[in-house]
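The complex appears here minus one protein chain, its other protein chains still in place.
Our next item is subunit A:
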Amino acid sequence: MKILVAVKRVVDHNVRIRVRPDGSGVETNGVRMSMNPFCKHAVEAAVQLAEAGQADEVVVVSIGPKPATDVILTALAMGAHRGILIETDAQLETLAIAKLLAKITAEENPGLVLLGKQAVDDDSNHVGQMLAALTGRPQATFASEIKVTGQGLEVSREVDTGRETLSLPLPAIVTADLRLNTPRNAALPQVMKARSKPLATRPAADFGVDLAPRLVVEKISPPPERVAGKSVGTVAELAAFIAADISQMEAL
């Protein structure tokens, strides 16, 4: 089975972001960028399936500017076999991303496409579901366990009420949640070796997909600030505060 993994380059999740004063967006100049954490879980899952002999090729694809090559190299160092960069400097919406991924999916014809459940910049949580619709494939989002069975996959996923397990025929689309695995940090020899693995760069414009945005982002603003409160010295004072707050709440 071939596995296609989509990865996104985002502001590193440890960086405290700063909203530009003019409301045009979040400052990304000079800010450390890295692979979206959920995408790392997807890469790790694919590499583990390959190591277990259940997948024979892991192809990793990213859509973004030239520097997104870095996150593809990270995935190759983790054990993916081959990379594709769909190059664009435009900020693409999730629908356009899903359409480009659908084109690559049609070309590569993987048995499984793995993605992170959401990107930590736009927090959209769309692309896996959209790709599933565009390719007419079944989906399992928020995966915490993936088992390859004779006929397809059994995927445990996290839902509002607890956990559930889906059985999916292949080909299928799965998005990774945090509990799926612990992504590895590639050692230096793997990082060096990743540079010699095949990595194709293709312009997004060549795919014949309408990439124009559908939504108008009017502004980006910082959230309202919370004013710091006070400390109390005794449990009795705390209880009085809670009781007063609850009676106020119930009066509304």
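Simple rule for what comes next: contacts are C-beta pairs under 8 Å (C-beta built on N, C-alpha and C of every residue); 3 or more make two chains touch, one makes a residue touch a chain; residues count from 1.
Following the convention adopted for this analysis, contacts and distances are computed from a predicted model.
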{"item": "Options \"Sugar ABC transporter permease\", \"Electron transfer flavoprotein subunit alpha\", \"ThiamineS protein\" or \"Sulfate adenylyltransferase subunit 2\": UniProt name of the undisplayed chain", "value": "\"Electron transfer flavoprotein subunit alpha\""}
{"item": "Residue of A:100, A:168, A:186 or A:204 touching the missing chain in the full complex", "value": "A:168"}
{"item": "Residue of A:77, A:98, A:146 or A:186 in touch with the missing chain, whole complex considered", "value": "A:98"}
{"item": "Contact footprint on subunit A, counting only the chain that is left out", "value": "11, 16-17, 19, 26, 93-95, 98, 120-127, 129-134, 137-142, 144, 154, 158-169, 172, 177-179, 213-223, 226, 228-243, 245-246, 249"}
